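Here the structure comes first, spelled out in C-alpha cells, and everything after it is commentary.
A single protein chain has been omitted; all remaining protein chains appear in their positions.
Chain nomenclature is as follows: A, B and C, assigned in order of appearance, with residue numbering initiated at 1 for each chain independently.
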Amino acid sequence: MADRSTLASKLGGTWFGAGLASRDRDRLVASATLRAFGVGEILLREGGACETFGVLLSGLLGMQVLVPGRGTVTLLTVEPGDVYGWSALVPPHRSTSTVLGVEPGEALIFDASELRELLREDDALAATLYPRLLQSLGRRLTATRFQLLDLYARERDYVPW
Amino acid sequence: MVTSAPPGATFLPRERFDALLDLLREGGRTVIGPMLRDGAVMLDEIATAADLPAGWRDEQAPGHYRLSDGHGPRLFDVVNGPQSWKQLTFPPRLPVATARREEAGGASFAPVPPDPPRLAFLGVRACELAALRVQDRVLAGGTYVDEDYRARREAAIVVAVECTRAGATCFCASMGTGPEVRSGHDLVLTEVDDGFVVSAGSPAGDRLLARLPGPRATAAQIAAASGAVAATRAAMGDDAVATEGLRDRLMDKLDSPRWAEVADRCLACANCTMVCPTCFCTSTNVHSDLDGTVNVAEREWDSCFNVGFAKVAGGNFRPNRSERYRQWLTHKFATWYDQFGTSGCVGCGRCVTWCPVGIDVREELAAIAPPAIPVGRTPPRPAAATTGRFDVATLREVHAETDDTRTLRLTPGDPALLGGLPGQFVMVEQPGFPAFPISASRYGSEDLFLTVRGAGPATAAVLATPIGGEVGLRGPLGRPWPIDRALGRDVVVAAGGIGLAPLRPLIDALLADRDRFGSILLAYGARTPADQLFRDELASWATHGIEVVQIVDRSGPGWSGRVGVVTNLLDQRDFARRPSVAFVCGPERMMQATTRVLRDGGIPAERVFVSLERHMECGIGLCGHCQMGPFFICKDGPVFSLAELGDLFAREGI
Amino acid sequence: MHGTGGATREDGASHEHGGLHFEVGQLTRVEGEGSLDLRVAADGTVAAQLRIFEAPRYFERLVIGRTPDEVLDIVARICGICPVAYQMSAVHAFEDLFEVPIDAAVRALRRLMYCGEWIESHSLHIFLLHAPDFLGYPSALEMAHDHLELVGRGLAIKKLGNRIVGILGGRAIHPVSVRVGGFSRAPRAHDLDELRAPLQAAIADAEETVRWAASLDTPRSDREPRLVSLRHPSEYPMSDGRIVSSDGIDLAPSDWGRAFHEEQVPWSHALQSRAADGVPYLLGPTARVALAGDRLHPIARAALDATGISPEELRRNVFRSIVARSVELLHALAEASDIVAAYEPPAKPYAPWKPRAGIAAWATEAPRGLLFQRYRVDAAGKVRAAQIVPPTSQNQAAIEHDLALFAPAVLDLPHEEATGRLEQLIRSYDPCISCATHFLDVRIDRDR
Partner (left out) sequence: MAAQRPPRVGVVKLASCDGCQLTILDLEDELIAIGQRFDLVEFPEATSRRSSGPYDVLLVEGSVSTPEQLERIVELRARSKLLVTIGACATAGGIQALRNWSSEPEWRASVYPRPEEVESLATATPVAEHVTVDAELRGCPIDGRQLLELLTALRLGRRPQLPDEAVCDECKRLGRVCVLVASDMPCLGPVTATGCGALCPGYARGCYACFGPKDAANTASLASWIGKDRSPAAVDRLFAGFTGYAPAFREQSRRAIAAMQPAPRRRHPKGEAS
C-alpha cells in the first residue's frame, strides 16, 4: 500500500494528471489505490456497474465488446497516461465495454461514488477534471471515426477483365 | 511606345513578298503561315503570297468569330486564329516511346528520338512570341527537358509580324506581351500601306535580311510602322487584366462563390486549353497490336477540364467543374508564377473567342480577384532528382507481403537506378500497359526493391511477371526524404498501410548512421494484422535502436497488440522537449490527422515531411496531371514539408 | 420465336394433321432477324412464310416533325448496311419537291458515293455471306483457312467501297455529309487521288470474281419472275430514270404508289409489297441486269458476256444472283474509277433551297433493289407523314414464292442439308431484314 504522496506523484506523471495543482492531486488520490493487473485480467465488465474510474500508469488495456458468434472484439487499446471507466462519472454508471489487460501493468483506481462525491462538492476540481476526461473521450471518438473510414482499404479500379 | 525596327530596317514592297518566301524556303524549309480554311485563319503551308489572307479581317468577341474580305491589300490584317504555334512546336499527338515484347519473352523499352521538320513560322504575333518564351521555360527550361520540343524549336525560323489591328478579345497590352515585337524572333515585319518594314532580331535574321532585296526603310516608313503599332496598343488599352499582385489575389480567393457561378456556364469542354498557346498538359495512350507485341506510347494534348485528368485508382482529386475551372484559371494566372516565374497567360484572347459559351477570363478575373496590394511568396525548392531514363530490369524474386501486395526484387540494367535516394520513385511498366509510379522500398547493392499493391490491370501485369522476366523502369524520379534535416535530432516516422514502403529506405538510412540521430520512433498503423508490411523487419528494427509501435484498425486472430489509429500512438507525446523531425507517409487523410497531432506535439511545420500521391503520368513535371497548387507532385515532390504545402494540404479540389 | 437454326438446331420437321410442318430457325448470314415457315399440305403444295421478327422501330413515326436534313440522318439508321441508299431516296425526294438545282459535279459525287455503297454491300454479300454456301463453310472466317486468297480479295474490295463512302461522308456507316442540295463539304480534287490505284486493282479482282461466280455450280431452280427496277436513258440505274418492269410498268420514281402497295401479313413484322394485281415481283441485281443490262459499263458488260451464261438462266435460276451481283460489283468499281478520273470539285458543295408544302417522293436503287420513300411536308419543310418501302419488303413475297416452288426438291433431304439449301436460296436475295421496320399508311398530323 503505497503512501499518498507516491500516488499523487504517479498521477502527476501521467498525461491525465499532468499539470493538476498539488492540492487537487492530493484530494483525488485520497480515495485512490494502486492496482496491478496481468494479461487477460478483467478490470471492468461490459454492461456491469462501473464502480471504479482508472488512470493507466503502465502496461496496456484493451476495450472489448461481445459480439455473439464472433466472440469478444477489441475495438481500442488504452495507452499509459490515459483513463478508463469514465462511465463511473456519467449516468447510468454502467461500463460500455469490457476492460482487460493486454500487457501487464498498473493502474491508479478511484472509487466511483467517492470520486463523484468529491467532484460534486469541489466545483473547481470538477472544472479542471472534466475537460481532461472529455479530451480523452474526444480522441477515442476521432479514432473510431478513422477506423470507420477504413482508410487503408484498397481502392481498386473497376475493370471487368 | 516605339517598335523595335532599327534604322537599318529594309522595306519590302508588298508585290515582292514572294522574294521573302523564296528566301525562307532555301535549304528545303517549309513555310507555315496564316491561310483561310473553313471560315477561319488556320496555320498551313504557304506556297506563294497568294495563299495569305489578303484583304481579310476578323471580327472576334466572346464565343464569336467571323471573317470578312474586301478590306484592301493587306496580308496580315487577320489577327490570331484558333491555332497557336504550339500546333507545330508541341504537336497534338506524338509517339514518345515504344515497348516491345521479344520472342525470347524479354522486353525492350525505348524513347522515340526527335525528328523535327525544318520550318519557317511566318506571321508570329508578339503574344505568340511570348507564348514561345513561356513554352521554352516550361518544356525546355527546367530540370527535365522535352527533347522533341527543343529539337522543333531549334529547327524553326521565326518571322514575326507586328499587329497593326487588334481583335476585340486581344489583351496582350495588359499582359505586357505586345503588340510591339521585342525579342524571340529572327525577322519581324510591320505592315504599312504599300509593304513591310523588315528588321532582324537574331544573327540568323541578320543573314536573311542581308539577302532580302529591297531598299532601306525610310524614316517615314519606320515612323508609319511604329505609329500603326502604337495605335493598336491604344485601341486595345492595357487595363483588361490588372496583373499587379494578381497571383496572390487569386490564391486568396480559392473559396470565392464565383467559381460555382462560372461553373454553371462552363461546359468543361477543354476548348480554352486546346487553343491556349501555353497549355501543355498531355496524356499518354498505349497503342498495341492484337498480341501486345509492339506497343507505342503516344502522347496527346489533354486538359485539366477533362474528368479523368486528376483521377487516381479509386478517386478523383477534382471531381467538380468549379474545381477544374479554378485549377485552370489559378494555374494560368497564379501558380504558373511559382512554377515558371512568369504568367501562363500571354493575352492572345483565344480562350475568350473560342469558348463555345463565351466565358471571358477578363471578366472572371475582375470578378474573382479585383485589384489589391500584392504580397510576396517564395517559390518551391527545385526538384533534386536525376533525369529519368528508360531501363529494363530483371525480376529476381517476389516476396508476398500481404494477400494483395508483393515486394519485387529487380536487377536494373542501368546502375543509375540503384543511385536513387529514399523517397524517390520509378515509373514501372509492362509492354501494352500504362506506366505507373512506385516508390523504391529498398535500394540494394545490385537490386532495387519495389513494393507493389495490385490495384488494377497495369499493376496486375507487373505482379504477373515471371521470375527472370523483365520489367520496364524509368527513374529514379522525384524529391527524396530530406534525411539531412534529421541529423542530431529525434526522428518520428509515421506510416499508414502501404505507406511504410516508401519509408523503408529512409529507415535503412537512419539505421546505417544510427548514432548520428537522436531517438527514433516508428509508429505504424495497418488495417488488420494481416495487412502489415515487412513483419519480420519490424521486429528486427525494434532490436536495433528504433522504438517500433504498431497499431491496427481492426484486431484479428492472434493479435495481442494495440488497436486504434496511428494518432493514438502520438497524441500523448511531447515532441517539444528535444528538436524533432517527422516523416509521414500513408493515405492523405491519415497524413492530415497525423501531422496535426505531430504539430500539436511540438514539431514545427518546416520539419514535418509528407509524401503525396497524385495522378502521375510522365513523372517529370511535363504532363500536368499531378499538379497541386504551385507544385507538380512528381517533380517538386512527392516529398514536401508542411510549411511548403501551407493551407493547400487538405484543401478540397486542389 | 427464336429457333437456333444452322448447325446446332434443335427443332425439326413435325407432322401435324396430315400435313408437314417444316421450320428453319433464325436465318444466319443475313442482316437482321428472320426465320422461315414452310407448310406442306397433304396434297403436296407448299406454303412458305418468311417471318421477320425484327423489332419494330417506328421510323415512319420518328421522322414526323423533323426537317428534311434531320430526316437524312434519321433514315440512314434504318440500315447499317445500306444507309446511303436511304439517304439518297430521301434527299432526291426532297430536292424533287423543292426543285433544287443540283450541280453536275455534286451529282457525280452522289453517284460515286452510291457506287461505294454498292461495292461495300455487294462484296460483303458475295464473299462473306453467300460464298460460304457454295463452298460449304459456316462462315468466311472458316472459309479463309482454305481460301485465303478469295476472302482476302473480297475484303480488299469491300474496304475500298467503305473508303469511298468514308472519304465522301466521313464514315462508311451512317455518313454525315449528305444534305438537301448537295454535300455539307465536297472533297478537294486531290482527296480522291488515293482511290485511283486501288480502283484499278479492284477492277481486275472483280473481273476475276465474275468468272469465279459464273463457275460456281448451283442447284437447279426455275422460275419466271416479274422484274422491277429503275431504267435510265444513258446510265446504269441508281438514283435516276423511271420505274420499269418486265411486264410494261413505266412510272416516274415518285409514282411508285401507283403500281404498288403494302400489306401487313400476320406472320411478320415487315409489311409486304405487292403489285396492284397481287403478283409478287423481284428487285435487285438480277432485275437490274435483266432490265438495264445494256447500260452496264463496257467492262462489266464484257465480263458478263464472257461468262456465257444466258439471260434466261441468269433470270430464271435464283442461285445465279451471285453472278449478277458480281457483274454489278465490277460495274460500280469501273464507274467509280471513271468518276474519280474526271472529278472537278463543285463551285459550291450544296445549293440553297426553300421549303414548300407538298409530297416529296422518290425511288432509288439500293444494292438490294428499289427503295421508295414518300413524305408529306408542310410549308415550313417539316415532315407530317412518311412512308418508307425498302427492297426486302418488296422482295419478300417473291422469296416466299420461290421457296414454295423450290422446297419440294429438298424436303426429302436430311434436315441439315435441306436447311442449308433453303437458307442459300433466301441468301440469294441478300435480304436486309434490319430494314424491315417500315409501315403502311401513317395517319396524318396526329402529332401535337
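What we mean here is this: contacts are C-beta pairs under 8 Å (C-beta built on N, C-alpha and C of every residue); 3 or more make two chains touch, one makes a residue touch a chain.
Please read these numbers as outputs of a predicted model, since none were measured by experiment.
Q: So one chain is hidden, and I want to know which residue out of C:Pro83, C:Pro285 or C:Pro391 touches that hidden chain in the complete assembly.
A: C:Pro83
Q: Could you tell me which of C:Ile102, C:Ala144 or C:Ala351 touches the chain that is not displayed?
A: Only one of C:Ile102, C:Ala144 or C:Ala351 touches the chain omitted from view, namely C:Ala144.
Q: From the list C:Ile102, C:Ala156, C:Ala201 or C:Ile359, pick the residue that touches the absent chain.
A: C:Ala156
Q: Of the residues listed, B:Leu208, B:Val275, B:Leu450 or B:Leu533, which one is in contact with the missing chain?
A: Checking each option in B:Leu208, B:Val275, B:Leu450 or B:Leu533, the one touching the absent chain turns out to be B:Val275.
Q: Among B:Leu12, B:Ala458, B:Ala509 or B:Val597, single out the residue that touches the unshown chain.
A: B:Ala458
Q: Which of B:Arg265, B:His399, B:Arg589 or B:Arg651 sits in contact with the chain that's absent?
A: Result: among the candidates, B:Arg265 touches the missing chain.
Q: If the missing chain were put back, which residues of subunit B would it touch?
A: Missing-chain contacts on subunit B: residues 37-40, 42-43, 63-66, 82-83, 87, 92-93, 264-271, 274-275, 285-286, 288-292, 300-303, 306-308, 321, 353-358, 432-434, 456-458, 460-461, 464.
Q: When the complex is taken as a whole, what residues of subunit C touch the one chain not shown?
A: Here the touching residues of subunit C are 2, 4-9, 26-33, 53-58, 60-62, 65-67, 70, 73-74, 77-81, 83, 124, 128-129, 132, 138-142, 144, 148, 151-152, 155-156, 158-159, 162, 169-174, 176-177, 179, 183-185, 263-264, 266, 269, 349, 420, 423, 434, 439-443, 446-448.
Please note the rule applied: only the chains that are shown with their structure count from here on.
Q: Which chain lies the greatest distance away from subunit C when centres are computed from Cα atoms alone?
A: A
Q: How many Å are there between the centre of subunit A and the centre of subunit B, using C-alpha atoms for each centre?
A: Each chain reduced to its C-alpha mean, subunit A and subunit B end up 51 Å apart.
Q: Per the centroid of Cα atoms for each chain, what is the distance between subunit B and subunit C, given in Å?
A: Roughly 55 Å separates the two chain centres.
Q: Could you say which residues in subunit B touch two or more other chains, in rising order?
A: In subunit B, no residue touches at least two other chains, as defined above.
Q: Counting only residues that touch at least two other chains, what does the list for subunit C look like?
A: There are none in subunit C.
Q: In the complex, go through subunit B and note every residue touching subunit A.
A: By the definition above, subunit B touches subunit A via 313-315, 404, 453-457, 496-498, 525-527, 531, 551, 553-555, 559-565, 567-569, 571-572, 586-587, 589-590, 593.
Q: Which residues of subunit A touch subunit B in the complex?
A: Residues of subunit A touching subunit B: 15, 39, 60, 62, 73-77, 79, 81-82, 102, 139, 142-143, 146-147, 149-157, 159.
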